[in-house]
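First comes the structure, then the notes that go with it.
What you see is the complex with one protein chain gone and the rest in place.
Let's look at chain A:
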Amino acid sequence: MTFQQFAYHNVIRNARVYAAFLLASIFSVLVFFVYSMLMFHPNIEDQFLQNIAFGGMFIAQVILIIFTLFFLFYSMSAFLQARSHEFGVLLNLGMDKHQLNRMIFLETMILGVVSTSVGIFFGFAFSKFFFMVIREMFLLDSLPLYMSWKPFTLTILVFLSLYIIISFGSSVFIRKKNIIQLLKGYSKQNEQENYSKGRAVLGLLLLLTAYSLVIFSLFQLKVYLSVVIIILAFIGTYLFYTDSILYILGVIRKRKNLYWHSFRLIAFAEASIKIRENARMFFIVTLVSTLAFLSVGVVTSFTSFTAQYREMNPISIFYTSNWDNPFEEEHVMKLSQELQKEGLSYELVKFTVKKQTSSNLRSRVNLIKESEVNSLAVALKIPLIDLQNGEALVIPNKREASEEIRTEDEQTVLEESNVPIQIKGVYKQVIFPSLALGDKSLIISDEDYGLITEPLYGHGLRESNITYYAFHVSEWLRTKDVGTDLDRIMTQSMGTSNTNPNSFYFSNPGLNYSLIQATFSLLLFTGLLVAAVLLLAAGSFVYFKLYTDLERDKKQYDVLRRMGVTDRELVKIVNRQLIPQFFLPWGLAMVHSTFSFMFLQAFWVDLAAVSIAMEMLLVLIAFTIIQVSYFFLIRWRYIAHIQ
């Protein structure tokens, strides 16, 4: 048996210990590789898409690397700690520390090579599927599988260097200890419970303060508070695990009436030992789970934003033309042709809008004919309007603005043509894109419209007219290829400002929507994968901890069984021991995320008037289901082991 074989056997014959760990690291390699495949895809020519793909994937990869480094480091040192007796024996037999380090290095590298190659293998196998999902999201024509050395090299380089760092880093603590310490093994079992009441109370106080600040933000949002809340919750969570929870258990244990009750005795006592031993792990798992819940939650909440998008932009393609627009006919012709080319049926409603000055508003208003609005309303299947002579309805610029406009009757005169008008109320439906309107708009009856003959002061007759072309396409999601050059002119000339220097205005919600939707779906997809890696890793921590304590637990259950605990009672005791380990970090993460969502909600309301409660609830329920099934899986294995 050579030295290499020895290291190899150490890994292979401990496969069961390494199983969960390997699974988690293989998965993170897989996700990393698939992201790299997309990042380097040669077929993505679209600049915008390239930016999203590259940017999104890059951020996800950085998160993955940082997290994986952390996860590997923690797991490896826990593995080595659990094996310290074995190392003690080896040193006792005359292995020198240099050889021990080499053995640890070899073993870690075996794990590294296995997880990297298996991860890349499955990653490559899955990347076609991944590309199909991306293709569907972006409605791309094709996104074929490709071969390139880039993603392979990136993944191999990143993960092998991670493993090399880990294998040097994690063996440090072994070097520090002498043989006797190693032989006695890793057992923190016998440590005295040392929690301080002060820190326990401080931990609870910090958490409560953080939560109250969140509730406070619901009424008065201050963005800088988010930093304060995060710091408070961070420290509070740490103290909660190291002190508060032990303090609470200690208080319960002093009350014998509560505590000396069939299984509670064992359950509480065991729980406090496990929590004390695993406080740091619980802390990490809580943070990781909160992060996972949040990333998925935030991204899901974008979908509720897109749901509102259609409501705000009911007209599929909208084109307005000022009197001085030389391209009017050319553009409208082109749009119709492109729609026909796509095989889309459409209804075109043309509006001729006149401008006048309103007497009491002291500003220009757009005047729209009742019959034209009604013919669009028929196409959009929204209620028709019926105006008497001299009556008018205001069209609000924005959806939110409709509440602000006074609805009581108002008298005004269109000064140039001297037409008296009574404003009856607000037209509730949003039909025109707000940018297109600019000035305030009124819908007036056809008769009144006919009376407007005079142009705006200081303008010619033709100069006070605008023409709107509203294309209604029922399959509005498929219009993304219509008017792309017009859209490009619009985005180039307008940039991020709200003023339109062109003599025409073009908007295609289908195109915009497809971009927004694709971006959000990609973010969701990326977020989900990262969250899955995080959760799997968190689960593997728990699994590993259970596994290292298995021998001790087995012995304990054997004593209990001799003392006459029935199998059914044993399962109850196991439940009471496992449940806190699984659901304590998870429960705190849930509470954290709920409050974070509340804060986000407060933030979103300010930003986009979107309620994200429903999405959040769904996310939390989905994670609950995953966690519960994971619990049952582990419990099944655990009970099988101890029996």
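Just so it is clear, a residue touches a chain if its C-beta (ideal position, glycine included) is under 8 Å from a C-beta of that chain, and two chains touch if they have at least 3 such contacts; residues count from 1.
Quick note on the criterion: contacts and distances are computed from a predicted model.
Colleague: Looking only at the UniProt record of the hidden chain, which name from "Cytochrome c oxidase subunit 2", "TusA-related sulfurtransferase", "Putative ABC transport system ATP-binding protein" or "sulfate adenylyltransferase" is the right one?
Modeller: UniProt lists the chain that is not shown as "Putative ABC transport system ATP-binding protein".
Colleague: So which of A:209, A:556 or A:594 would be touching the chain we can't see?
Modeller: A:556
Colleague: I'm checking contacts with the chain that's been left out. Which of A:4, A:262, A:337 or A:389 qualifies?
Modeller: A:262
Colleague: Which chain A residues would touch the chain omitted from the figure, given the whole complex?
Modeller: Counting only chain A, the missing chain is touched by 189-190, 192, 256-257, 260-266, 269-270, 272-273, 555-556, 559, 561-569.
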